[in-house]
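Have a look at this one before I ask anything.
In this view, the complex is presented without one of its protein chains, the others remaining in place.
Then we have chain A:
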Amino acid sequence: MQFTVTETENRLVITVAEARIDAAIATRFKDKLREVVLRHRKPVEMLMGAVDFMDSSGLGAMIAVRKALPDNLPLVLKDLTPNVERVFRLTRMDTVFDIRPAAADEEQTE
C-alpha cells in the first residue's frame, strides 16, 4: 500500500502513490488509511494525481475513510485524474466529497 503522510500544524496531507485503487487492494487501502486518519484527528487533504484507475470497490474504500474521520473533520480530494473523477461523478459521490482542482491545473481543459 503506497502512500505518504505529511502532518502540518492544522492538517494531514496524504499523497496516494498507488496507480490503481481496485479490488486487489481496496480492503488494505481502507484499513490503512482509516487507521491513519483516526490516529491524527485532523482535516485531511488527499492528493490523488498518481491514481490512474479506481473501481467501485476503490470508491467504497474512499467512502469508508471519509466516514471514519471523527467529528465531521473535512476530507478534501485534489488532483483527480479523469478515470477517477468519472467514478465519483457517475455515482454522484462528487456531491458528497470535497473535490478540488489542483491550483496549477487551472488551464486544463475538459
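Note that a contact is a pair of C-beta atoms (placed from the backbone, for glycine too) under 8 Å apart; a residue touches a chain by one contact, two chains touch by 3 or more; residues count from 1.
As a convention for this text, contacts and distances are computed from a predicted model.
A single chain of the complex does not appear, and UniProt lists its protein name as "ATP-binding protein", one of "Nitrite reductase", "Anti-sigma regulatory factor", "Membrane bound FAD containing D-sorbitol dehydrogenase" or "ATP-binding protein". Summary of contacts with the chain left out: across A:M1, A:L38 or A:V96, the touching residue is A:V96. Residue A:A64 is the one among A:V36, A:A50 or A:A64 that touches the chain not shown.
Residues of chain A in touch with the missing chain: 20, 22-24, 53, 55-57, 59-61, 63-64, 66-67, 82-83, 86-87, 90-92, 96.
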